[in-house]
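Here's the structure we're looking at; comments come further down.
The complex appears here without one of its protein chains, the remainder shown in place.
Coming up: chain A.
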Amino acid sequence: MTSHAILLLPLLIPLYGAVLCLVLWQKERWQALVAGLTQLGWLAAAVLLLQRVLEQEVLATQIGNWPAPFGITLVADVFSVLMIATGAVIGLAVFLFSLQGLDKTRKRYGYYPLLLLLQMGVSGVCLTGDLFNLYVWFEVLLICCFALLGLGGTKAQLEGTLKYVTINFLASGLLLTGTGIVYSLFGALNLAELALLVRQPNHPNLPLLSMASLFFLTGFGIKSAIFPLFFWLPASYHAPPIAISAFIAGLISKVGVYTLIRLFTLVFVSNLSFMLPLLAVLSGLTMVVGVVGAAAQNDFRKILSFHIISQIGYMLMGLAVYTPLALAGSIFFIVHNILVKTNLFLVSGVVAQRHRTFSLKKLGGLYLRQPVLALLFLLSALSLAGTPPLSGFWGKLMLAKAGFEAGSYTLVATSLCVSLVTLFSMTKIWTEVFWKPKPVIPVGAVAETAEDRLRNQYLYLPVALLLVFILFIGVYAGPLVRLAEQASQGLLHIEKYTQTVLSNN
């Protein structure tokens, strides 16, 4: 297959899947079948793309055959393909979970097509080579997010969605403003062309680029929930059912970090001496505030939601240190975190399916009753906290090593302390949900039928599937570390990227 076709696959497969699902609106079982096949196809396309990118480093195609700076460009390098592949893995897991773990009404009102279109938005953001298209793909992704968050219309969901819509509309406005400024300064929107323009030493508009970069930092900062802009996240992410919030919480804020890393290595490189200290401060505060918020919560999902914020800090730390190893650490950490976070959300969903609550006070004694689940949770939680030899450890090791080499000791010390508090709050979930004796008030007193039991056991399948991936990248970390290093090399040495995009093939 030509590289042109392969680059289009991650966009076309979910699009056609979603359209087919819309055609089969009344037939929920058929929709599930189509969605499942689409997930598998997407995974296959991601693997194919990864294989091709490893051969050629960067793939690029021009939509409609307009030559590069004028037309719409799709680009894939190792970093973007890693995002797409990880998204495909958790998409498959969340889809498997939703088969039994989501109510019929929500499925009937378009859960599958919305999920597929959301995935299309994610691959669009990762593949686009154009600043304005980045904004457009982000809107595609966001409007599916809005609809998914509000799907079902319970009170908590509506409240969370209202906040999410408002804040993200503002963020998108800022992005659009930033895009306008960049265009008026440089007269270009293509990322590769911009990358060349901002590296010209005496461009008259270069000092003004900082203004645009601040717009982008704020816009994507809201979307990825970094320190002063994270307040919407715990309010929105815990409201919808697990099959929805696991996917959104696992992937979407990391897509914001992906664009930050992409833009600050490719385009906004002229004022790094000002930007990097700012990013370092922001990442440190993000880590600390997120984990302190998590430690104060008493709800399974809210603890996990606050942890998302804390881990965004780690990903930003790699960008703030800005060495090849640090960026590789960030990339490794993003992949690890998407898998682990989704898995922890799914575990909380398995618990809630059976016990009908997320409150730590009302849960208890699960270690005796569901030992397998306890093991699955324990491995994921330890991985999140960064215990060797699980996957989180390698990401943090790379980040800490890079931080020491670059001399940012305060940041490394903060990140290590935050790791300890992460472990503490995971222990909190562990003792309250799994170890504490069963509370006196019988929760979920409804007798479990055989069918329910079968259904609940089925929910272990996606959790176990994700855990296989987590254990794999933990125990056998070498290949992913090498991929992350290759990706960070691609980010810092942009010649190949710009050549491939601008060569007008």
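Everything that follows uses one rule, which is that contacts are C-beta pairs under 8 Å (C-beta built on N, C-alpha and C of every residue); 3 or more make two chains touch, one makes a residue touch a chain; residues count from 1.
The rule is simple: contacts and distances are computed from a predicted model.
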Should one name the undisplayed chain from "UspA domain-containing protein", "KipI antagonist", "Cation:proton antiporter" or "Ion-translocating oxidoreductase complex subunit D" using UniProt, the answer is "Cation:proton antiporter"
Touching the absent chain when the full complex is considered, from A:Pro241, A:Gly318, A:Gly392 or A:Gly490: A:Pro241
Please identify which residue in A:Thr161, A:Ser253, A:Ser270 or A:Thr500 touches the non-displayed chain. A:Thr161
Given A:Thr177, A:Asn271, A:Thr323 or A:Thr387, the one touching the chain that is not displayed: A:Thr177
Touching residue (missing chain; options A:Phe358, A:Phe377 or A:Tyr460): A:Phe358
It is residues of chain A that touch the chain not shown, namely 132, 135-136, 139, 142-143, 146-147, 150, 153-159, 161-162, 165-166, 169-170, 172-173, 176-177, 179-181, 183-184, 189, 238-242, 299, 349, 352-353, 356-359
